[in-house]
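Every protein chain except one is present and positioned as in the full complex.
Now for chain A:
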Amino acid sequence: MEIIEKVISSNGLVFAFLFVGFIMLFSFLVSKKLLRNKIPGVAIAILIGLALAFLGDKNGMADIPIFAGMAILGGSMFRDFAVVATAMSADISKIKRAGLAGIISLFIGVTITFFLGALIAYFMGYTDAVSMTTIGAGACTYIVGPVTGGALGASSDVIAISVATGVIKTIFTTIITPVIAKSIKLNNPHAAVVFGGLIGTTSGVVAGLAATDEKLVPYGALTATFYTGVGCLLCPSVFYLFLKFFGF
């Protein structure tokens, strides 16, 4: 047993390949045999992933030593590398046609998310401009939140709430996208570009689209990746001053 643990912990990444392979195999079997493909195997696999994350704390199941390799495989380096690779299957003419809609949805997405988030924060007792801005920014993504809070000197518990808000958004997007896809007509590259711009959490958008229709992933990822930048730009400056101007 000790030897097994030693082999696994010194080859964490390789063990993660094996482990995720098993999750995928299990998920696709369940999807095919038990659910007759009604829920895609990818969606089941991602849900299993989220459930397993409860086994640990800050780094999900990677907090358990033998699963430490999961943090490397699921880290931002591999994630971004693989997402860039999906661009190979994207159709440039479709991106061009959706370009304008993508840019508009980026700005509308950040604006609506911020002000709605700040408003919710206000009604739940966070009535000062700094806290409202930080939580509103956290509703954009879990990177915009702490960047904004740090810039404005928000307290650490408010920053923690803003990060939590962003993570909730990622998880909610992952779970709800395949469920809601049909009713919001998210079934073509054009809509995926708009979706990526409006929602913006790259991990949530990519995971949600993967569970909906794999072909849509590159289109959503392309716009979503600019969302955090737009958020970091607008939230601590224009939006903060806007809230200040209205007397918060």
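We adopt the following convention: a residue touches a chain if its C-beta (ideal position, glycine included) is under 8 Å from a C-beta of that chain, and two chains touch if they have at least 3 such contacts; residues count from 1.
Criterion: contacts and distances are computed from a predicted model.
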item	value
Record-based protein name (UniProt) of the chain missing from this complex, from "Alpha-glucoside transport system substrate-binding protein", "Probable alginate O-acetylase AlgI", "Malonate transporter subunit MadL" or "Hydrogenase maturation factor"	"Malonate transporter subunit MadL"
Among A:8, A:90 or A:129, residue touching the chain not depicted	A:90
Sites on chain A contacted by the missing partner chain, in the whole complex	16-17, 20-21, 23-24, 42, 45-46, 48-50, 52-54, 56-62, 67, 70-71, 73-75, 78-90, 92, 95, 97-101, 104-105, 108-109, 112-113, 116-117, 120-121, 124-126, 135-136, 138-139, 143, 147, 160-161, 163-174, 176-177, 180, 184-188, 190-191, 194-195, 197-199, 202-203, 206-207, 210, 214, 217-218, 221-223, 225-226, 228-229, 232-233
